[in-house]
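Only one protein chain is missing from this complex, and each of the others stays in its spot.
Moving on to chain A:
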Amino acid sequence: MIQALAKKATVRDDVATESQERPAIRIKGLSKRFGSFTAVDNVTIDIARGEFFMIVGPSGCGKTTLLRILAGLEAPTDGSIDVSVEAGSQRPVNSMVFQGDSIFPWMTVWDNAAYGLKMRRAPQAQIKEVVGHYLDRTGLLKFADAYPHQLSGGMKQRVSIARAFANDPEILLMDEPFSALDAQNKLLLQEELLRIWEENKKTVLFITHDVDEAVKLGDRIMVMTAQPGRVKTVVPVSLARPRDVLELQQNPEFGKLVHQIWSSLREEVQRARELDEAKGVRK
């Protein structure tokens, strides 16, 4: 039974002919069940090309599962994902910036950032140029030969971002990339991320539990419900770009949006807590 459902589920990344009109990502009726536990339930959403799309939700709402399905690390139980790729494109479909320490401790900063390109056997000249560019943009060029243990947490996460950007994917997936950082580093990295993103406006899917971050970075914010994870509401963010993450905090529109998202999220966080307490699980 489960297998039959799994077969129905598809992740397609085939070439689209009319790519300009089609959304970059079309998620239709996507569900993921682990045994009797439903992590993601019937999520349907279109994400436009070049959109910075934010997902917020209480912990355990299946947002990471959703991203892992998009990254090809989990198979959906039901539903489909369509990623439209420009005709003739050689670029990889997606690259992920993982939550926590994910850069290889046994590689130098340079080799880490070059990983995706090396894996797809890109020509040396291209690797040199692209990796050099993104290490420069992330301020890591002078640490190119350093090993991760010599870097701070913020620098490691910058390597992870450089690695994903250097791979030049159709879409970037970011799973709470700044959650382990202190407030000051977080602010700097948000600024840096926006600056790099402005260069080529890739489609980004970004998970966070930080509402401020969601409003600062996103074009739209999807709020997910507590278990099972469904789409509760999608809020457009009309703040002008390019944005200054510091200036934004004084913007009344910013405050209104943060308040709006928080009110929507609070019910779900409350409900997630009740669910946890009912199960006797301490988070």
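Keep in mind that, in the parts below, a contact is a pair of C-beta atoms (placed from the backbone, for glycine too) under 8 Å apart; a residue touches a chain by one contact, two chains touch by 3 or more; residues count from 1.
Going forward, contacts and distances are computed from a predicted model.
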(request) Leaving aside the chains on screen, match the unshown one to its UniProt name from "FecR family protein", "NADH-quinone oxidoreductase subunit K", "Anti-anti-sigma factor" or "NitT/TauT family transport system permease protein". (result) "NitT/TauT family transport system permease protein"
(message) Among A:31, A:77, A:94 or A:190, which one touches the chain that has been omitted from the display?
(response) A:94
(request) Return the single residue from A:72, A:132 or A:154 that touches the missing chain. (result) A:72
(message) One chain is left out of this view; which of A:148, A:177 or A:228 touches it in the full complex?
(response) A:148
(request) Identify the residues of chain A touching the omitted chain, counting contacts across the whole complex. (result) 71-73, 92, 94-96, 98, 100-102, 104-107, 115-116, 119-120, 147-149, 163, 167
